[in-house]
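All protein chains but one are shown at their positions in the complex.
The block that comes next holds chain A.
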């Protein structure tokens, strides 16, 4: 049980065709997640983290690669074949303001997946289950007949979580679940997600741009840049010893709530994320990298293991020159 791999993604790609050319949203991403663990996917907007999450759930059709969920290769499953699997893989969305139907009550919202998947038949059972779910996510019973607009962001996100839990999933993809919330509410939701994981043995893919949240939450962290993974390591290792120049810059850019003492010097990276359309075969971070030299132009570096479990994609690290 301890080491059962629940999801394996091999060389996943998702390209979009645009008038300007091929847009490489996800370009050769591979990882494995063990049951009950959390993988954090971090990166800036446009790095392909959300597309990765959506492609894994087959909400988007992958362009290439393999998705193996619970031992089954679901890459070429049709919508119909996916339907029973939807019960096992769910998603929590970023914005609790736009992901809930404004014309449905809390009762309708939470019971919808139960009815949709025909998990329970009688009205009484459905209502009981809805109340049970509300209790699980910490929504008071008196909210059962209210509409989402009457609730604050934190409570709305609890509805989103209850909807995901309604079908007893094994895997939940959380796409920026707390970034629309205030810090004090954020902490409540993070605690809730963690509690649920311990209680139900859930596996999470946690997509976020907020590195402090991801550190708090994840066992492993993958850093993405322009559709590719540039570094992957266990959470503690990544924060203690970031190796890729982009990871280093990303960590140093977090504004720390510390004044005066022990504040590390920041290193700013120049420029902005470049266009993901028609990418040449060279390091994608090169143009913003302080360490870039001639060898970075030669090829797009692949992930390689520098210590057990710690992977980095950087030509200069591979050569041992930084």
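One rule holds in what follows: a residue touches a chain if its C-beta (ideal position, glycine included) is under 8 Å from a C-beta of that chain, and two chains touch if they have at least 3 such contacts; residues count from 1.
Heads up, the rule we're going with is that contacts and distances are computed from a predicted model.
Match the chain absent from this complex view to the correct UniProt protein name in "Nickel import system ATP-binding protein NikD", "D-amino-acid oxidase", "Iron ABC transporter permease" or "Chemotaxis protein CheX".
"Nickel import system ATP-binding protein NikD"
Identify the residue among A:182, A:290 or A:307 that touches the chain left out of the display.
Of the candidates A:182, A:290 or A:307, A:182 is in touch with the missing chain.
So which of A:269, A:306 or A:322 would be touching the chain we can't see?
Here the residue in touch with the unshown chain is A:269.
For the chain left off this view, which of A:66, A:117 or A:215 is in contact with it?
A:215
Which of A:3, A:45, A:78 or A:122 touches the chain that is not shown?
Result: among the candidates, A:45 touches the missing chain.
Spell out the interface residues on chain A facing the chain that's missing from view.
Here the touching residues of chain A are 44-45, 152-154, 182-188, 190-191, 194, 209, 211-213, 215-217, 235-236, 239, 249-250, 252-261, 263, 266, 268-269, 272-273.
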